[in-house]
Every structure is written in structure tokens, then in C-alpha cells.
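Left out: one protein chain. Kept in place: all the others.
Coming up: chain A.
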Amino acid sequence: MSMNRRDFLKVAAGTSGGLMLSLNLTACAGTPTGYSEETGSWTADAWLELTPDNQVFFTLARVEMGQGTYTGLTTLIGEELGVAPERIQVRFAPVGKEYINPAIKLQMTGGSTSVATSWQPLRVAGASAREMLVGAAARIWAVSAADCKVDDGQVRHPNGSDALKFGQLVELAAKESVPDDPALTPRDQWKYIGKSRGRLDALAKSTGTAEYGIDVELPGMVYAVVTRPPRYGATVASFDASEALGMPGVLDVFEIDRGVALVADKYWRARKAQRALKVEWNTEDALSASNASVMAFYRKSADEDPGVNEREEGDIGEAFESASRVVEASYEQPYLAHATMEPMNATALYHGDRMEIWAPTQAPDLGRIAVARVTDLSPDEVDIHTTFLGGGFGRRLTQDFIGEAAEVAYKVNKPVKLIWSREEDTRHDLYRPAMLHRMKASISGDQVTGWHHQIVGPQILDWYVRNAAPAQYPWAPKFLYDTLGKAGLMGEGLMTPKDTSAIEGAVEYPYQVANLEVRHTHCDPGVPITWWRSVGYSHNAFAVETFMDELAHETGQDPFEFRRNLLQHEPRHLAVLERAAELGGWGTPLAEGRARGIAVHRSFGTYVAQVVEASIENGAIRIHRVACAVDCGPVVNPDIVRDQIESGVIFGLTAALYGNITLENGEVKESNFHDYQMLRNHQRPDVEVAIIDSNEAPTGVGEPGVPPVIPALGNALFALTGKRQRTLPLTA
């Protein structure tokens, strides 16, 4: 029985979420499809290759930046294939349409989408290959496939004693029909999903052998550093490289799109020579904003423009008119840097007709566009090799570092590694936008009757579509890139998805309040911004959950009971809220000088509630404990879920205590970890995470731990001091 083209198309079309067997379509007629005569290996689909010596290779299309795809997605395919995940060898995917993230329509890792979008297709892919292997074994033994069992890389004969290893079956399995509707393993028979079985990348990352972008080494490689304008938007007026060019090892100095590149034979020589480089900047179009001017601009915009009504229910005007009391508050939140531990870097090799890039990137298909923009190459003449990422948090969705490395390699004709310094990484980041929130609620008796939320600030696709739109049309000629970017902006909601980055977490306000409106005043002060772990939820949760706390106090209610009463119609919110309160000992006596705060927030489909226990000691905020409850649907690996929620807590608390990028006349003042601080081990609270058992569709956990912890801490500080803090970072 041979597999034909129609079978493949049927499978490709019949499964949602990107299962494509297009690799197999290239096989010649008459040969077993997906089977290589040369190697004896079977490429079962876009993700799986099985070899005659029993190796299983899994192509991981979502990058590993700490969030656990390397383990989680391998577990999904291993479960259905019938191979222990630790025996599967993981490869990072090249750019390919079969690896596009169906939730984003780009080959992108972000938005806590990896498990949610891979859950079905990877299990179907594994099950499909498994059924073909079983079919092959059954044919050899002349028994019914239904009576055979799969057990960690082998098919067992119905007699219970004979077995054939997958490697012995690959050639025949490749000739089996691709099953129309492979049977997925029922939940009660899962061997690997739902179990804490360790992280598959832990050994490499504990021995220094995991390869990150910065570790890529090519023969004859040289090093580049780039001097960028201190004020965003400034351009090179002139530069004097005479002294730098005379320094040891310096090979070249030239202008690139973003500044002046200096190339040397060693990284340290490049850095030293960079100090001797003198650059004058044109600053007519340069950013001149300061933190104060940004907030003043937001306030003025908010006064002048009530914004787009993103959600309206009941009659908000009537609610305010008939209210016995109206409560108002404004919240201001600062720009935040990503501060990945691995600074931005990329390695580029120009072959004359192709460019190869090695980089820690969250969006390799956008990396191709970045290269195409600065060279004569088309996107399909660019190969992107993705490495492990030393943190991502959204920063590596923007491909500026790849563009710079490519521009330098294109000029010098040698393999080039570009490394940003920590100072450059902090000052030339694209930031979590500063935001203003104006809140207003009407109260009658002890009931909240109206909720008005005006979000004031920019949205991220404005900064992102320029590169993302061409990546969605990789066949488009380059002269159309800017048009595509502009069309993408104008066609928001039609050609490109609606940009919810400013309103997410606010527009889904979950509490039962009869009259509400959520508005967005769209205004952009021109400071570069991008996705930052949990994106809009990060600032909207602070505004919503702090104001809810204010309303609880205004109406004389316990902040937990107040939320609980208004969430009776939202069972998943309610379940995490109650579980977190229980775990955090809500209402039970506290050690002297301590207080608790609570918050609940749904982001990326995942529900998280947190109770923070804090005190002020020696004039500093001390966080003792964070109790978390999470509902993310079925759990692939409980340890990773717990670790990701805790990771989000540390990330959120870092922002709550320290996060603040200071602009002065368009320049970022912070530079390194002394003035852009991170929470450290001795400051860490005890974090406990309870996972709610769930049969809903699975959702991600990389980001949802972040949003509620910031208001929960602020609410604890209010309980402690009676002083409400409406700006971040929080102070003692």
C-alpha cells in the first residue's frame, strides 16, 4: 500500500493548526514517500524523523527561551509516538511554512501560545506516525494492528513477547497510508503528559554545553560592535575613525543603517577601539521626550480625546448620574526594559548568493525580512539557524540585531559576530510602553454600579507591523515592504489582526458590574516599544486590580470577598481566586508588621490569582510569600507550570520594585544592572503554586504569572500603610 499525494493533501487539509506533511510532497513517484534510500531514515512529517538505528529526531518549531517548549512539546509528540521524551533528540526548526505559529500566522514564539497551538497538531503527528509503525509491524506479523501495543520505541506482538523496534520498521512504515484520523491516547493512559519528568535541556544547561547565539563560532570569524545614536531617531552626521582604525586588530569602520559599525579580529579589540571612534549625530528628527513630557502628553491626549470605545455595557452615563458616590483614580506606569541575561547578538555569514544567520531569535521569519531589507537578497535566500535563547520576554521578536549583523557581514565578506554590550542592550531596547490609566466608578450603597476605564498610550503593532507584514507575504518584492507595512497599519483588524496590545486585560473586565465602558485613547510619544512579558496585561492588571481594591475599601468590603461576590458568574476566575486565598491564608492572623494583598487576572487564556504577603523593614519593601493558583487547562508538565508561574512572579516583582526606564531629552539614563536592578536570590519571597485540575483546552503559562503580582503587592502595601500607590515602581 503506497502513500499517494492525495493522502498527504488530505491529511494536510484535514487537520487544523498547521499539521502539514509538505516535506513528503517532494518525493518522486514510485518511491516510498518520506523514506530516504540513502540513509534509511523516515521523515514521517514536518516534525519527526526516525532512523534505522532507532533514533528519533523532533524538529521544535517554537524556540526555547526558558519557558520550556524543549521539554513540553517533545513530551506531546513522545506521548503519542510512544517514545519516552528523553530519548527524543530535539532540533531547532529552520524557517518553513509548516512551522508557522497558527495563532500568529508567523513563525513566532510568543503570546504564551506554544502549548495551546501545538497540543492538537503535535499529538496528531505523533499518533499518525505511531499508527503507521504499528501498521507495518502488524503486516510483518500478519496480525491485527489493533492487537499490537507500542512501548517506548517498539511495537509489541499480541503474544506479548515478540517486539520490533521502530528502527526496524521505518522503511515499511513509510509505505503505510497516513491515517485519516489517528486515535489519540486517552487522558487516563498518558505516560508522559501531566507528569513531572524533569527538563530535557537541564543537563546541557548545567554543564555549559548548551549553545546560545553568543556561543556560535565560525572559522575566520570577526567581531562587530555598533555605535548607535544616544537619542532614538538621530542619524550619523559624520564620524572620525582615524584613531580607531590605527588600533590593534581593527579591520574596518563604516556607517550602517543604525549607526557606525566597527569590525575587529577580537571582541575586546573592537570594544576598545569603539571608545576612540568619534561620531557626530543629526538630531533634528531625534526623540526629545522625558518621562515627565510623556505623561504630560498622555494627560493632554486623554483630556482631548475620550478614545475608542472598546467595550460598552448598560448605560454608563446614567450610572454616574444616579450614583451616590463617584470614585476616580489615575495610574501611571513607566517604560520597562527586557534585560535578557544574554545580550542581543547575532552571527552572519554572507556566501555571495545567500546569507546564513545564527541567532537567538523569537521570530526567524522576521529575521529573514531584516536581512532582506539591508542586502540585495530576497527572504528565501536567507537561512536562519536558531539557537537556545538566553531569555526572550518579547525582546527577540524584533530583529534589529540580525539586521545589523547582516549589514556588516554583507560589507566585510567574512563571518561576523555582533555582540551588544549590556549598556547598549539597556539603552537601545524597545520598551514596554509607559501608560496612563484613568479609572472612574459609580457606587450606590455598597454596590459598584458603573466602571469606566480609559487607557491612554500607544499600541505595539504600530512599531511592529513594518517588519511583520512583509514576513506574512514572503513572496512580495522588497520595494513593496514599506507599502505592506503601511497597509498593515491601515488595515488593522482586516489585513492584520486587531491590535489588542493596549487594551488586553482591561477590555475583558470580568466583574459583574451592570454599566461599563473601556476606552482607548491611542497616542504615541515616539519612544520605541515592543512586546514585554505579558504585554498589555502587565499594565492593565495593575490598573484594574488596584482600582478594584480601592473600590473594596471605598465600600467597606474585604478585598477578597468583594471580588468573589462579583465573580460568581466566572467559575474559572472564582476557582483560582478562592484557591489562592486559601493557600495564602487570607483572613488568618499575620505576623506583626505584615499585610496581604490579593489580585486575580486572566491573560492568554490562563487564570491566575495571587496573594502577596509583605512588610516594610528598614525602609525597604520585603515580600515574604506569594501564594498562586493557576488554571491553564490540562498540564503537560506540572513542574514547568509551577516554575513558569514563579518565574513570572519574580519578573513582576522586579518590575514592581525597580522597573523604570528614565528618559531625559530622548536619552535613556539607565545602563546596567546597578541602575536597572533585578530581584536577587536573598530578596525572593517563598512562592507556592496550586494548579487547578482542568479539562478545558490547554493554554500557556510563560506570561500569566506576571500581571496579578504587581497589583497584589501594591494592595498589600496599602493594607500595611493605608497609603495608595498609583505609580510604579512601588516605594516603601
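Note that contacts are C-beta pairs under 8 Å (C-beta built on N, C-alpha and C of every residue); 3 or more make two chains touch, one makes a residue touch a chain; residues count from 1.
Convention: contacts and distances are computed from a predicted model.
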Choosing from "Isoquinoline 1-oxidoreductase, alpha subunit", "Protein-methionine-sulfoxide reductase catalytic subunit MsrP", "ABC transporter permease subunit" or "Thiamine pyrophosphate-dependent enzyme", the absent chain's UniProt record names it "Isoquinoline 1-oxidoreductase, alpha subunit"
By the document's definition of touch, the residue of A:187, A:266 or A:354 touching the omitted chain is A:266
Check each of A:143, A:245 or A:678 against the chain that is not shown and name the one that touches it. A:678
Given that one chain is not shown, which residue among A:390, A:485, A:633 or A:659 touches it? A:390
Out of A:295, A:339 or A:608, point to the residue that touches the absent chain in the complete complex. A:339
Those residues of chain A that touch the unshown chain are 64-68, 198-199, 201-212, 214-215, 217, 248, 266-269, 272, 339-343, 388-393, 419, 421-423, 639-640, 643-644, 646-651, 672-674, 678-684, 686-687
